[in-house]
Each structure stands twice: as structure tokens, then as C-alpha cells.
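Every protein chain but one is kept in place in this view of the complex.
On to chain A.
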């Protein structure tokens, strides 16, 4: 059975069952819907294919057997008939010879003796439905076709094949052959042809001592009818048999296919996440064992998945608990640090500096803890959006405002470029303001960090009907080829040897990416060594929409004009 062949699924291209394949899509352009449905049914149904192939093979076998039977019947019938007619012909010839011998005393000429020879036989033939032709004397070279010979009325001389006639050109024993009986209607002149047997038998005419050939023409009408009857019966039998075979195959394959279809449905449900789904096991046959194995597989899978889920849940819970447990002591430390920091003027320089360091590092520690908690919330899937319509320009300005101190300390000029021109519209999008602001702040802080002294950072905004985008461009060290994909990794550092200037946690871009994903947006990075980098945030303007394009290009215009080694913007979508 086709379904029990070794599975070769992994090599097949994955195909969505709900979507027609590319092949059938191509076909769909030329064939009507009904044919396409039938074709799809054919492709999907093992049952149809097995039943069809069984019917086809059965048809071939039945046709072969039928042909053989017909042949044998015909041969038998003809053989039988031939024996009978030859015996009849010989008996007629013998009787004729006897008659001629009995009349030997009288004087006749050859022509009247020919008539005397042929006429009784012709009469007998009319009664018993066979035709008679009397050929010319052997050796004279005359042919039946020359005419003039004695023959049954309406019987054409063409009934006797020339090969038989040629055989009786000399004295020969009785012989027969199959032929066509040709009769002509004297009134209409139409000729009818039917299969028949021609028997040739020779007689010596006492009148002239020549040997004449008598041709007996027996029609095979009766045998033909018998044969037709047998063929009809066989054909009817074959058709009935084929229908039965089709029905039986359909039922038998159904027995096998139905459990397979059930298994498929259950497998689909399992794949969709309903891990408790199982096959019903009935009996002890192969299918039942298949079901048992399938269920075992499902149970093992379920167990493994549950274990992993549990493990993951425990791990997330642990991370969350650790972070929370750290908070209370950190609060105390933080306050103690603050008290020391406020009082550092009274300390000696070493202690005062220590208090300062304590303070800054506590800030970092706190940010790191916050980021870790945020990440663990994302990992646990506990992050939810608090959506409202906000103008991204406001967000950009607010971020630039809050990062001004950092930018001034670095001597970096941060500018916001709003879309210009007649088609420009406010970049309003339905987003979670807190998260988007966090993403933009992260990108701007990063850019300020990497812009280098007296650098410049451009915050560009773009908007179209479906999407709003913010691109943050810096002209600093840029990104090495391939790094644009790595920047979003947790705790990733561009250059391990480079000093950690801003005290970032290394989780900023990971969190930004998670925030963006939560919105169904894109966060992508472009960079080239020595030419700076650009990070582009694209968000759908309506929550839940799917992004197709971004209003801003990932590769900045100034860089796009000069193709470099790394033009790829590796996206993290």
C-alpha cells in the first residue's frame, strides 16, 4: 500500500495544505475550476489513486483474459465446424462419385455430366445452407472467375480464394480454408459478404476422364452468432467485475486510509499545540499498532515539552525572584550610598572619591537590574502593550531633551529632522508611548556614545500611510561587516577592548528589539567601518497591522551614493 512506504517527508518542500501549490496555480490559469478541484482531489487522495490504479490494472488483466477466452472459443468453434463441413463435403463428393459411377452405362457428354454431378449437390446445399461451385477440369487453366461453371445461384465466384483454386490446379486431396462468402442479390445487385469455410474436393468425370474440383462454401453465420453471444457475455462480465473491483478497492483502501486520515488530523492538532490529543486504538492490527506508536510518540513529546516549559517557567521565575529579592537590599545600599555621597565634603579625598564611585556604580547596578527584570518579563511573555496615539516627533524631541546633558558632556550635536515637503504629515502612530520612548532614547544614547567627540547625531522621522519610522544616524566608528546582526544580542560589545564609556548595561538594544517586536515593528541596523551607523525603528501606524515597507531607507542617502563593502542592512525583525 502506498501509504506504508518509508516516509520521505523531510525532503518534500513544505506546503501549506490550504494553499494550492505553485504547480496547480500554474494549471489554474488554463483549466476550469471543476477540473482543478478534481486534480487537487487526485493529488491529495491516496484512496482515489489506489482505486484508480487497481481498476486500471484489473481492466488490463480482464481484457487479456477476455481476449484469450474469446480466441479459444472461436478457435474451438471454427475447428469443430471445419471438421463437420469437411466430413460433409467428403460425404457429398463420395455420393456424387457413386452417382456418376452408377450412371456409367449411359452416354453423356461432359457438359451434361457436369450438370448431373453438380445439380444434386447444389440442391442439397440449398436445403442445408451451403453453396457449391464446380471448377474447370484440372490442368485446363480455367478459373472460376472465367464463369460458365455450375454453381449455386447468387453465389459469387470470389467466395473461393485464389490460393485454394491454385492448389487444385493439379490433382490433390481434399482441402479447406477460411474465406468470405460473397453473395449477390440478383434484383438489387448488392453483394453481401460474411465469413465462411470453403472446402475443395475433386471428382473424376467419367465422360471425359478429366478431374473436376467441387468447392463447397459453408457460411459461419451460426458460429459468428455464438461467438458474439460469448463476447457480449464476457464484456458484460468484465464491466461488472471492474465496477466490483473499484468498489472493493475503494472500501478496502478506506479501511486503511480512514485511520491514516485520523492520524493526520490528530498530528495537525498536536502540531497546533493541543498536546493532549491522542488516536483511538481499536484492535491489534498494524493500524492499531501504528496508533499505539503514534500515541507513545505524542506522549513523549508532550512530556518533553511540559518539562521544557516547566524548566523555562522555573528559570524565568527564578530570574524574576532573584531580581526582586535583590531590590530590597539594593534600596538600603542605595540610600546608605546617598547619605555617604551627600556627606562626602566632610570626608578625606580617598573616602570621598570612594563614595562617588559607590554612587555611580550603584546607578549602573540599578539600571542593570531593571534591564534584567525587563528582559525576564519579555522572556516570560508577561510584557503587554499600553496603546495610545502618539506623535513620534514629540517622542523624538522629548528624548533629545532628556539626553541633552549627556550630549553636551560629549560635545555631540543632536538634531531632529522632521519630514518636510507638501506631503509631510504628523507621524502619529498607535503605540505604547513608554516603550517607544525607551527604544528611541536607547538609540539616541547609543548614537551619542558612538558619535565620537564633537560628533553629530541625526534623528530622522518618516511617515507614510501604514508605517512610521525613526532613524538615528551617527558618524562615528561604525559597524564592522556582520556586526549589524550582532548588536541586538544580549551583552554584545562592539569592541571588547574599547572602554565602556556610557556605562550601558549591554541589554539596551535587546530590550529595544523586544519592545519593537511587541509592536510588530522592525528594528534594524546599518553600519560601515569609519562611516558611522544608522538604526532604524519602523512601527505600524495601527496596532496589529503587518509592516511591508519603511518610510525611511535603512542605508543613509550619503552612504548609499558610495557603495561600500558592507551595504547590507542586517535586519532584526
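As a convention for this text, a residue touches a chain if its C-beta (ideal position, glycine included) is under 8 Å from a C-beta of that chain, and two chains touch if they have at least 3 such contacts; residues count from 1.
Basically, contacts and distances are computed from a predicted model.
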{"item": "Choices \"Carbohydrate ABC transporter permease\", \"phosphoenolpyruvate--glycerone phosphotransferase\", \"Carrier domain-containing protein\" or \"DNA-binding response regulator MtrA\" - which one is the UniProt name of the chain not shown", "value": "\"DNA-binding response regulator MtrA\""}
{"item": "Full-complex contact with the absent chain, from A:84, A:357, A:382 or A:417", "value": "A:382"}
{"item": "Hidden partner chain, touching residue among A:324, A:404 or A:493", "value": "A:324"}
{"item": "Contacts of chain A with the absent chain, listed as residue ranges", "value": "324-325, 327-332, 334-336, 338-339, 366, 369, 373, 377, 382, 384, 388-389, 402"}
